[in-house]
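Excluded from the complex is one protein chain; the other protein chains are retained at their positions.
Moving on to chain A:
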Amino acid sequence: MSVIEVVNLSKAFGPKVVLSNVNLRVEEGESLVVLGGSGTGKTVLLRNIMGLLTPDSGHVAVEGKIIAQLSRDELFEVRQSIGMCFQMAALFDSMTVFENVAFGLRRHQKMNEAQIQARVEECLSMVGMKGTDKLKPAELSGGMKRRVGFARAIALKPKILLFDEPTTGLDPVMTDVIGRVILDLKHELGVTTITITHDLKSAFEIADRIALIFRGECIACQTPAEFKVNPHPVVQQFLRGDADGPFLQDPPPPKRKEARA
């Protein structure tokens, strides 16, 4: 049985269809990377998996439990086994780094202060953020915030980790650092991960399988090697990073050089 099953998932906001009939399966210990242009509903997909949004049709099942049908208490129980890393980290800005990472532990585990201290330190060192526990989120850079967000997500030892654009807006070096952190976490914890990204380099590093969402539909879901040679024009355009092609609904005018030629 797959850990996460997305079956015929459709979601629209008013007249705007964001996802239509998306099917995905993630096996245990596998890491899936979801690619797609901006605003193609990748984040909406994660939010449906977390139960933050309810699908219009179809369903998401985590370990066989259909998310939309759970009661709130059951949903919270499932969420304890999922760690979610937000795009802008979403750290609680009134708390220190330590309190942020300790938040889930304090609420859901009967640990004493020393155990919490130890676990928080362990999590922070896993993401290379040791010694920052007394700082406030406002004192951290973007990349540091993301990593603290990772530490908070892994504190409860989840079986599933979801990363929402973990590298967007970071410099290439920090992007590589984050990619490495994700790989380390995967190997150390053996978790199942879904990562949403635009960054092809880290996508190929992290992924066991790559999916591409195009106009609300999942048009490819295969291993990185297969994905690279997928003949689908949208896939090839995405890999080239070219403005011309079927990817954009209304492509910009051709580049000046070509126009002159």
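Following the convention adopted for this analysis, a contact is a pair of C-beta atoms (placed from the backbone, for glycine too) under 8 Å apart; a residue touches a chain by one contact, two chains touch by 3 or more; residues count from 1.
The rule is simple: contacts and distances are computed from a predicted model.
Chemist: When you check the chain that is not on display against UniProt, which of "ABC transporter permease", "Sarcosine oxidase subunit gamma", "Cytochrome bc1 complex cytochrome c subunit" or "SpoVR family protein" does it turn out to be?
Modeler: Hidden chain identified via UniProt as "ABC transporter permease".
Chemist: Please pick, from A:108, A:159, A:215 or A:228, the residue that touches the omitted chain in the full complex.
Modeler: Here the residue in touch with the unshown chain is A:108.
Chemist: Of the residues A:86, A:150 or A:163, which one touches the chain left out of the display?
Modeler: A:86
Chemist: Which one, A:50, A:67 or A:151, makes contact with the chain that was left out?
Modeler: Residue touching the absent chain, from the options given: A:50.
Chemist: For review purposes, identify every residue of chain A that touches the missing chain, sorted by number.
Modeler: 47, 50-52, 72, 76-77, 79-80, 82-84, 86-88, 90-93, 103-104, 107-108, 152-153, 156
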